[in-house]
Structures are given as C-alpha cells and as structure tokens.
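If you scroll down you'll find the structure; I have some questions about it.
A single protein chain has been omitted; all remaining protein chains appear in their positions.
Entry: chain A
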Amino acid sequence: MESLTFRHTTKTPLPGTQPSAVTGVVASGNLEVLLERVLPPDACEVAIDTPIAGYGDVWAAVVADFVARAQPGGIRISINDGGARPDTVSLRLLQGARLMEA
C-alpha cells in the first residue's frame, strides 16, 4: 500500500455548489473517488491510497493534467485505488468534477 498526496493551486474555483460526490467503486482495475468542497477556492488536494507502489510519477502526471483541465479549486479529492489504469483514473476524476458542477 502506498499513500500519495498532491497539492495544486488553481486559477478558478470549480463551478457549482455540490458539497460532495462519490464516483466509481473499489474493485480490481477500478477506483473510488470522493470529492469534497472544503478547501479555499484556489486550492486542490488529491490524496491517494493505492495497493500498487512505484507509480508516483504517473499519478503526479495524471493529477496535474486533471487539475489543468478541470480547474477544481476548493475541492479535496480522496482516491481509494484498486489498481486502475491511468486512463480510468482520468475518466473518474473528470466524472467526479462533473458531478460536483451539477
């Protein structure tokens, strides 16, 4: 098990007023993403628990691309990973952001 945390500053807060959302499931090759609107509007934090160690730089790249694309200011994201591929992680993060914008 490896725990990783990434902190980013965003240009804008994530639109919408949803206080929290969950997407995905903890299953092999999948992941569960919890999003909470609890941070200052220009801050984003992503905390990851993954069973597969050694992919820190891939996680960093996936999270950085997501932040650049979605600008999720104000959101704390907790990921419970089941060994998902990076593309699945990206998709779940974008799905989560869309739920928060609702």
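Here, contacts are C-beta pairs under 8 Å (C-beta built on N, C-alpha and C of every residue); 3 or more make two chains touch, one makes a residue touch a chain; residues count from 1.
The definition used in the following text is that contacts and distances are computed from a predicted model.
Asker: Since a chain is absent, check the UniProt entry for it and pick the matching name: "Spermidine/putrescine ABC transporter substrate-binding protein", "Ferredoxin-NADP reductase", "Glutamate dehydrogenase" or "Malonate decarboxylase subunit alpha".
Answerer: UniProt lists the chain that is not shown as "Malonate decarboxylase subunit alpha".
Asker: Name, in rising order, the residues on chain A that touch the hidden chain in the full complex.
Answerer: Interface residues of chain A facing the absent chain: 52, 55, 57-58, 61-62, 83, 85-88, 91, 94-95, 98.
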